[in-house]
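Of the protein chains in this complex, all but one are displayed in their positions.
Chains: A, B and C, in written order; residue numbering restarts at 1 for each.
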Amino acid sequence: MLILECPCCGVRGEETEFHGGGEAHIKRSGPGSSDEAFHDYLFAKENPRGVHFERWRHVYGCGKWFHAARCTQTLEVFGTYSAQTTEPPQDIKDKISARRPGWTWREFA
Amino acid sequence: MSEAQSALRGTWHKGLVTVAEAGLQGMITLRGQTGEAGFADAVKQATGLDLPDTRTIVAADKRAIAWMSPDEWLLMCPYEDAHDMVAGLRAALAGRHHLVENVSDARAMFTLDGDDATLREVLAKLAPVDLHPERFGPGEMRRTRFAQVPGAFWLTAPGAARVVCFRSVAQYMYDLLCVASSEGSAVGYFKP
Amino acid sequence: MKRYSVFAVAREAARYHTGWERAWKSPAPKKKYDVIIIGAGGHGLATAYYLGKNHGIRNVAIVEKGWLGGGNTGRNTTIIRSNYLQDPSAAIYEKARSLYETMSQDLNYNVMYSPRGVMMLAQTEHEVRGYLRTAHANALQGVDTRFIQPDEVKKLVPIINLDGPRYPVLGALWQARAGTARHDAVAWGYARACSDMGMDVIQQCEVTSIRQTGGKVTGVDTTKGSIDCDKLGIVVAGHSGVVADMAGFRLPIESVALQALVSEPIKPCMDVVVMANTVHGYMSQSDKGEMVIGGGADGYNNYTQRGSFHHIEETVRALVETFPMISRLKMLRQWGGIVDMTGDRSPILSKTPLEGCFINCGWGTGGFKAIPGSGWGMAELMAKGQSPLTDEFSLYRFREGKFIDESVAAGVAH
């Protein structure tokens, strides 16, 4: 049973107030993109055992989407941050590096 | 006006605490950018109220305004004033990107009254919220989950709470609150 | 191999059971095998078994990082049914179900397949239409199901509450020859049979990397040394993404925790399996007497074998409403497993971008019931490069938008 802190309203709420939205920082492929690119956009998943970046919505609270950096093996939450960004902020990446030296995730490290 | 009916028409029940449907209540959803210069002033001009801080609610006589999300507020006023206040707000905010909608009829409101510790326990049976007296007090607005439906609540004073939910589930919310405050179910956890 | 039978047991009893031999050998890996299967769960062992039995390929190793059958094979709710809507699903699940019918005899190991019947409750008009559609499809697919009325539901399940205050039971999709089996026995039986065919079941042997040259698989490195092979089968439910990563490709899969629970054992009170999809719960009674209950899957990636309790709560809530008499029974144990969820919630049995490397994954919440059919098809795919049972379950269907979506029939859970 996760506890997450919504960066939009500051509530540190239990999992049942939130809704998981799957992998984060996915770039949309629209018309004109290759079958390969479109497939990856919709279906190819990182699904790592370890550091992961994902989307959550505070559905029973302020209704806002946000990002979470989490370990899928220990469920440790490294931090939550705005949904309006295309990559994890530096402070979050630093926090992860401190806890999981040498981590990588897609193009991030 | 007599034709207007609130969801449960003021039904009430006395258990560990007294649960009552609050009847018709004006409510208005306001969305806009706090950061935007003049926005708060425009709202104050139309409502006479200051925008509340994050997760709080401010009240003045028959009006109140609650923080709902970084770009959303819930205004409360007498039911019959709602349409005028909507018009007033729209006028005051004209030219800015905003949204003002009357949601008075989309919601149901309940009042809970009783011993403060007991009232907190009734709420804590249904909502996954830390209701310890030292960590949740009057003036704080909490949007959360009541058993299986969304709801919001705040304490107007020790021993007095308001709960808001969607109109369609008013009966469910009422039944929940009554079950949670049924005879013999006092928890005795929050010490007065 | 010493055959099992009542006579063998009697013979052994005379010498206090001191003469039983190992059910399966545990050899050290050889230098090279024709085929290596990664994962000694039900699907991996069944794949190996049918490679040997149907295709004469017996120089096979099944490598397992833990203990055979220790993954989802030993963690599921043992439901076996084939009342699926889409042709490819109905084909592979019905193949599996029919193989389960004779598995105890085929393997000379009692897997206790109990064709007690599986019932899916229809509790909304929409569900009624969905199950009527499935019944029509099944009739053409050679799957024996029918839509039954509430009175027959009550006759089959006396403990059910037909007119719950919330959702009345409007009927049910009934498959009489569906049922349950003893999950561990399926893995043990296959392992014993594979071992008997001369295959090596190598436990406590984790694959650390997959070796390839010129886009073709050549072997694997393991905690027990490196092993060569001509063909490689990846059958590691729950960790498919991790192993596929070693082979250098990504999968349309997310791994999530799925939970289940059992009650304390009681005397027989329910002779069939009941699934109630509107309220999200299903229940059967094991031969031991426990009520076996399936919970929901978490909404986030998770490699711990623990799920979030609210899923258990939702399921039990639903079942107490559907079967009020369980209210005073007690939950004895709850547990979780990690399942692969694909883009269309249907499995993948397919070639991969790496030549000679095949993958069997993505069974989501429905893997156990498919084990023999999956093994049969996977073996044919690996031996011949093609199988009608697996054709539609290709890894590449997601590119074409050719999904196999079972949720369409009233959101049926596996």
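Everything below uses one rule, namely that a contact is a pair of C-beta atoms (placed from the backbone, for glycine too) under 8 Å apart; a residue touches a chain by one contact, two chains touch by 3 or more.
In the analysis below, contacts and distances are computed from a predicted model.
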- Message: Can you work out the missing subunit's protein name as recorded in UniProt? Choose among "Germination protein", "Cation:proton antiporter subunit C", "Ferredoxin" or "Sarcosine oxidase subunit alpha family protein".
- Response: "Sarcosine oxidase subunit alpha family protein"
- Neighbouring shown chains of the undisplayed chain, as defined at the top: A, B, C
- Note on the structure: Answer key for C:Leu99, C:Val153, C:Leu319 or C:Leu395 versus the chain not shown reads C:Leu319
- Item | Per the touch definition above, residue among B:Asp81, B:Asp116, B:Glu140 or B:Asp175 touching the missing chain | B:Asp175
- What chain B residues would touch the chain not displayed? 3-7, 24, 29, 31, 71, 79, 83, 97-99, 101-107, 121, 124-132, 135, 147-149, 166-172, 175-176, 179-180, 182-187, 189, 191
- Can you list, in ascending order, the chain C residues touching the missing chain? 4-6, 8-10, 12-13, 16-18, 20-26, 66-67, 69-70, 74, 87-88, 90-91, 95, 101-102, 104-105, 108-110, 112-116, 123-126, 128-137, 139-142, 146-147, 158-159, 164-167, 182, 184-185, 188-189, 203, 263-269, 278-279, 285, 287-289, 304-306, 308-309, 312-313, 316-317, 319-321, 324-335, 388-389, 391, 399-403, 405, 407-409
- Message: For chain A, which positions touch the chain that isn't shown here?
- Response: 1-3, 14, 21, 28-33, 35, 38, 42, 55, 57, 59, 63-65, 71, 74-77, 83-84, 99
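Rule of thumb we're sticking to: only the chains that are shown with their structure count from here on.
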- Query: How many Å are there between the centre of chain A and the centre of chain B, using C-alpha atoms for each centre?
  - Reply: 32
- Task: Note the residues in chain A that touch 2 or more other chains, in rising order.
- Result: 16
- Message: Going by the contact rule already set, what residues in chain B reach two or more other chains?
- Response: none
- Note: in the complex, chain A contacts chain C through residues 1-2, 15-16, 19-20, 22-23, 35-36, 39-40, 42-49, 52, 54, 70, 72-75
- Could you pull out which chain C residues touch chain A in their complex? 239, 241-242, 250-255, 298-304, 308-310, 343, 398-399
- Note on the structure: Counting only contacts in the complex, chain A reaches chain B at residues 8-11, 13-14, 16-17, 59-64
